[in-house]
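Here is subunit A:
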Amino acid sequence: MPELGLIIEVVLIFIKVYIVGMILFMLPLPLTWLERKVAGRIQVRLGPHRVGPKGLLQPFADMVKLLLKEDIIPDKADRFLFKLAPLLAMIPAFAVFVAIPVGDTFTIPGIDYVFKLYISDMNVGVLYVLAIGGLGIYGIIFGGWASNSKYSLLGGLRSAAQMISYEVALSFAAIGVVMMSNSLSLVEIVKSQGGGFWNWNLFYLPVGPVWFLIFFIASLAEINRIPFDLPEDEGTLGSGFHTEYSGMRFSFFMLAEYIAMVTISVLAVVFFFGGWMPPIDPATFGIKVPAQIMSVWGIGWFIAKVVVFIYIFMWIRFTLPRYRYDQLMTIGWKILIPVSLITVLVTGLMRIFLT
Partner candidate 1 sequence: MIEQIFFYIFAIIAVVSAIAVVTSKSPIHSAIALIITLLQVAAIFILLRSPFLAAVQVFVYVGAVVVLFLFAVMLLDLGGEKIKEQFHQQTVLGVISSVGLFVVLLFMLSRGSLTAPTGGYTEAVLAKNTEVIGKVLFTKYIYPFEVVSLLLLVALVGAVVLVLNQKGKDGV
Partner candidate 2 sequence: MEMNIGRLIPEFIMLGGAFVLLILEFFIPKGPRKWAGVFGICLSVVTAVVLSTQGYGSALSGLFIHDAISLYFKLLFLLVTALIFYMTILYEKNIENWRGEFYSLMLFCTVGFMFLASSSDFIGFYVSLELVAITLYILATFTREKSKSVEAGLKYIVTGALSSGFLLYGISFIYGTTGQTGFTEVAALVINNGGNGYLAIGLALTVLGLTFKVSGMPFHVWAPDIYEGSPTPITALLAAGSKAAGFVVIIRILLTALGSVRAEWLVLVSVISGASLIFGNLAAMPQKNIKRMIAYAGVGSAGYLFMAVAAASTLGTGALMYYLTTYVFAITGSFIALVIFYNSEGSYTIESLAGLARRSPLLAITIFIGFLSLAGVPPLGGFIAKFYIIAAAVQQGLWALAVIGVLMAVVAMYYFLIVIRSMYLRPAINTEKIRVDNYTRILLYGINAVTVLLGMYPGPLTDWVMAIADTLFV
């Protein structure tokens, strides 16, 4: 007979997974609205404003449209793969969040139960995130292949090549973070940045900003966003690997894309911006704040930082032009990777001689 504590743990994990899943499912609704508003703002137009106050209900209208639209499967498509691909794109995007901590722990007052603000603290968290995140590529490849259309296939292959290339740089950036924080666990990585914003990995001078830049550029490419959104280059490829998709399946791809953006924002916050750590910790000034309040305060900071990042991603999307494919590969292989290698060396030397 397993102990009660264990059962509670398991039940809690299920609840947490459910909550995280639901949030992620719903997240694209506000995000599409936000994105279109940001786009409108930047391009000096209004953006959605008809449906509901300030167009707030527009995403729901979009959702209804996508759900009701006819789901077309091309005649010569590989039906099995065609149906599988959107799921393959979506599942890894969700699975990554198993390892993401939004906070440390929350001790419920009265019963002294320590509630963990993450689903699982793996001791290979960084590797897990990179590995599972990398699986999203299959949705794209198979989607492109199964459609049996040359634009889809080319889009799929392009984006696969792009993701594989930039995964190298992204992994290097993760290695840099691991070297700076001395752990592979995401919770430990955040904890190592506590105590004030000058302890954040971003300010691990001189290499911190370099790592952040590498991470940021590589992740832009990894999630196929402008200026690296060649797989969806309308001018040359229709709309890339999901040209042939419509209705529900199309919305799955969109969902996966939005979640990927959130994932990258969250990772940027966890890796470089101290996760849930507030920029200035009251404890450094000797002010005692109850742990519970600090936990909630931390979650607030976490969400705020993530939102800022999401905003930055949208901002970039509507202001920058697109790179050419060979330029993209040049940036990846001839600039980012050599720079990463040098930075690994510098970081390593710093770890050896400064600590």
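FYI, a contact is a pair of C-beta atoms (placed from the backbone, for glycine too) under 8 Å apart; a residue touches a chain by one contact, two chains touch by 3 or more; residues count from 1.
The set was built so that all candidates are chains of the complex that A comes from, given by their letters.
These numbers were taken from a predicted model, which means no experiment stands behind them.
Undergrad: For subunit A in this complex, which listed candidate touches it: 1 or 2?
TA: Of all the numbered candidates, the touching one is 1.
Undergrad: If we count contacts the way the header does, which residues on subunit A are in touch with candidate 1 in the complex?
TA: 78, 81, 84, 122-124, 127-128, 130-132, 134-135, 137-138, 141-142, 145, 153, 156-157, 160-161, 164, 167, 184
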